[in-house]
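All protein chains but one are shown in place.
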Amino acid sequence: EDVQGRADSRRIPINKVGIKEVYHPVRVKDRSRGEQHTVASFNMYVALPHHFKGTHMSRFVEILHGNEREISVESFREILIEMTRRLDAQSGHIEMEFPYFVMKKAPVSGVESLMNYKASLIGEFHGGEPELWLKVVVAVTSLCPCSKGISDYGAHNQRSHITIKARIDGHMWLEELIDIAEQEASCEVYGILKRPDEKFVTERAYDNPKFVEDIVRDVAVRMNDEARVLAYVVEAENFESIHNHSAYALIEHNKTAEPVQGD
Amino acid sequence: EDVQGRADSRRIPINKVGIKEVYHPVRVKDRSRGEQHTVASFNMYVALPHHFKGTHMSRFVEILHGNEREISVESFREILIEMTRRLDAQSGHIEMEFPYFVMKKAPVSGVESLMNYKASLIGEFHGGEPELWLKVVVAVTSLCPCSKGISDYGAHNQRSHITIKARIDGHMWLEELIDIAEQEASCEVYGILKRPDEKFVTERAYDNPKFVEDIVRDVAVRMNDEARVLAYVVEAENFESIHNHSAYALIEHNKTAEPVQGD
Amino acid sequence: EDVQGRADSRRIPINKVGIKEVYHPVRVKDRSRGEQHTVASFNMYVALPHHFKGTHMSRFVEILHGNEREISVESFREILIEMTRRLDAQSGHIEMEFPYFVMKKAPVSGVESLMNYKASLIGEFHGGEPELWLKVVVAVTSLCPCSKGISDYGAHNQRSHITIKARIDGHMWLEELIDIAEQEASCEVYGILKRPDEKFVTERAYDNPKFVEDIVRDVAVRMNDEARVLAYVVEAENFESIHNHSAYALIEHNKTAEPVQGD
Partner (left out) sequence: EDVQGRADSRRIPINKVGIKEVYHPVRVKDRSRGEQHTVASFNMYVALPHHFKGTHMSRFVEILHGNEREISVESFREILIEMTRRLDAQSGHIEMEFPYFVMKKAPVSGVESLMNYKASLIGEFHGGEPELWLKVVVAVTSLCPCSKGISDYGAHNQRSHITIKARIDGHMWLEELIDIAEQEASCEVYGILKRPDEKFVTERAYDNPKFVEDIVRDVAVRMNDEARVLAYVVEAENFESIHNHSAYALIEHNKTAEPVQGD
């Protein structure tokens, strides 16, 4: 007997039901090298109408195993639609989080090294066109304008995380969001820095002090200017070097729902 | 010079700015013992209008230090309003997460032991009456109906987390949400179980099998019946004993926005 | 001027100095498929004699970038020796932790699915032959003998982690340690189970109850019998389904230092 397929009389639909934290190796298309191998954590859910008792949990994992193909923004949309159909659902939701690597050149020596970013693809399908969000957490340097302004020398600085989550129309590379975050920080960070590089990033951060408020605003300006971004959430978290807590700021904006902010 | 008070020309308001992960000892009012001492992690944010460059980060921490009083649902609302006013903000947001303890009696022997729960108070203030959410993560036992149905003996079971987040009108104890979660699981869990207790909970779970879908629906029915709950999110996550991933379900419902679900 | 190369007068040697939590994509040789792509977190340290002020941090990351080759138990030893030499050190230490995947067949249906394991290679080099440790965390099912014994029906069971860390002589596959852990649990776990598989694993666990003490002992017997294992630490942690804490046991044994335990 199919226990999951039984009728249910509680008259309560379920928004999301499925599997959480399934790890699976994937290949992701990247801007510079064609594709990269990484390991992703998947959350896969569908909506369940009120009259069905349960969903079929094993099908979610089967879908992962059936997709040996390279994952791109385009094929992720297809997997989302396929999952929703195979589970006979009205709507589906997939989150895929993975370490993502970009080869960067040190600013003076040009020495190359890999930087890692925590990236996600997040898809929502309710029929019609799937909604697709890109998300990436970018480690950067922030340097405090107040500390620089009041001190005779030096200025406290620290590692910060800039998180950009953007709903996109069409195609966008994770690298494009990463570039925006790195350009709007006090300075970007690298895997390998030789001596002249370290001098460069130290002085660059000192020349370019930013509060957490400045970082989220400067990234938001860039997101407002980018036509492929339909909605976004921008966060900055400074792991303050003079405190044992973080300074934090967030801006969210849905371009499809309201006029441009600040007017 | 007050760098934070400078004018800003980017015309971008900030939804949330403040401090994150500040730890502070607190006393929380509880249902049975009057109050309990615990340690909370605070996130405290205000909205910043587009024309101000920055907020005053040190004031957030000062507010924590100025509140030696016991924290209750009522005083939490006051701290939220006080923070918003002291930061000259239009809106404020506080999240306070803490381990919360309840003394429970084992089901047969009556032996008492403390159970710990991850609890949160979350407040939003936009003028008028603050919105207050209670949130609690409750560890329980779930036992799989399918495994019981198809097996000649035994049934896989596991630790599960039921998470209830509820926007409340007036006062509600965390213990009331905990009771609902524990009553709607296959069985509740305890700090100390003697032999006859262990027999009881083993048989109780076997007599009361539930899918993750059943758990969230049965909790949702209770939340629908509770007039003080204005909106809720119910989650259940089973740390499956036969898989290396979780089964998961979520129901969310805003009673103030739509007719009752399932109709 | 080379600040790191300066003399130091404190007369205190440093046991370990280097970099921590560097992420890097790697290919690892596996038993069945030749190699697999994964992402590793590296800790890389050397000892620093008392008369040197500092080490050269950028060289550690350079070593990772210089090793595009597939990583195996053999090549890991070479990287360790290379690092120690390039840093002019007397001793070196590398820890490389990564998700590792094994394709498993469900016990009745034979359906294939990937299982993920948290694996590590850990190397110590003090001149001579490097010491190499394999470590793997294996998720399994444990079923409580006491609960089964006292209950009229059912028995509490849960997900457990068996961790084996073994110093090896020559070559050993991670899969060999994984096999031992899975064979000595109440039952192994899988990514995909069809209905007859779920019946099988439910009954198999019920037929094979084990305390956390039994699990570590049964794994220790296997490690004692394996000539390539020179020393080991075996841990079992049951995420108890009737409590909100874990049951835990550990056995450690160095075969090269003492006679066989229990005599």
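Going by the order they are written in, the chains are A, B and C; count residues from 1 in each one.
Here, contacts are C-beta pairs under 8 Å (C-beta built on N, C-alpha and C of every residue); 3 or more make two chains touch, one makes a residue touch a chain.
Remember, predicted model here, so these are calculated numbers, not experimental data.
Student: Which of C:Ile63, C:Ala231 or C:Ile251 sits in contact with the chain that's absent?
Tutor: Residue touching the absent chain, from the options given: C:Ile251.
Student: Could you tell me which of C:Val39, C:Val212 or C:Val229 touches the chain that is not displayed?
Tutor: C:Val212
Student: Could you list which residues of subunit A touch the chain missing from the display?
Tutor: 115-116, 139, 141, 143, 146-147, 150-159, 187, 189-191, 193, 195-196, 198-199, 201-203, 205-206, 239-245
Student: Given the full complex, what residues of subunit B touch the hidden partner chain?
Tutor: Residues 22-25, 36-39, 58, 61-62, 65, 99, 101, 112-114, 116, 191-194 of subunit B touch the chain that is not shown.
Student: What residues on subunit C make contact with the chain left out of this view?
Tutor: 1, 3-4, 8, 10-23, 43, 45, 48, 50, 53-55, 57, 61, 145-146, 149, 211-214, 216-218, 220-221, 224, 237, 244-252, 261-263
The rule is short, and it goes like this: only the chains that are shown with their structure count from here on.
Student: Between subunit A and subunit C, two touching copies, which fits better, same or different residues at the interface, with half of the numbers shared as the threshold?
Tutor: At the contact between subunit A and subunit C, which are copies of one sequence, the residues are largely the same (over half shared).
Student: Distance between subunit A and subunit C based on Cα centroids, please, to the nearest Å.
Tutor: Here subunit A and subunit C have centroids separated by 30 Å.
Student: What parts of subunit C, by residue number, touch at least two of the other chains?
Tutor: 116, 191, 193
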